[in-house]
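With one protein chain removed, the remaining protein chains of the complex are shown where they sit.
Then we have subunit A:
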């Protein structure tokens, strides 16, 4: 049994090495004194200092974050309302039709979505830039939010909404006091999914970004085409650390929330334990 345990561990370690090796390689060379990844010539932070003094890069990072925050927020709002609307559709066929339309957007290639947005915007005579990127990010995030929120709505017992009306709630009160608090985990999950999709989208953004406005993925791509620049390595390292912190933070929060709930229940059970 011990040998088996070791073997499976070994496999796991191997998989993780394969996945993380390129990232580790990239991080390693971000500290290189030289300008290329051919040879490690010595430790230095010079690529980080160039990065921090590169105002164009910093403004692009800010652009990317603003687009991600705004688009995921609006997509969550629209997607949640959409999911609620889909849920209250009476006819099964109508429900399935709307869901299929929603899911087609999820599976269709980004390139096609991006190209169609480009055609659409130029047809309308819409100037490409911040707004066009924001709108298309909202558009491709909505189906993600719907997919994350809808199961939570379906899980919610129908009688709970009946109970809200029964106790005197208006439609709005039932929504704000019962339905929304119950599906909050799904809404949050949808928001974070939309946020990450927007952050790392390349294909759609590539089509609708136009001149003068750029997001991180586009910028890194165009710089990488001109030749290897270790400033990109430094930036990637920083982004990797930020996402690592986000993931760790998420788990800490979840653990904290869970243990607090359990503790509270334990405390309450104390005096009245049967």
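Brief remarks follow.
The working rule: contacts are C-beta pairs under 8 Å (C-beta built on N, C-alpha and C of every residue); 3 or more make two chains touch, one makes a residue touch a chain; residues count from 1.
The rule is short, and it goes like this: contacts and distances are computed from a predicted model.
Think of the chain that is not pictured: of "TIGR02186 family protein", "ABC transporter ATP-binding protein", "Alkylhydroperoxidase" or "HEAT repeat domain-containing protein", UniProt labels it "ABC transporter ATP-binding protein". Shown as candidates are A:165, A:188 or A:250; the residue that touches the absent chain is A:165. By the touch rule set out above, subunit A reaches the unshown chain at residues 157, 159-160, 162-170, 173, 177-178, 181-182, 184, 261, 264-265, 268-269, 271-272.
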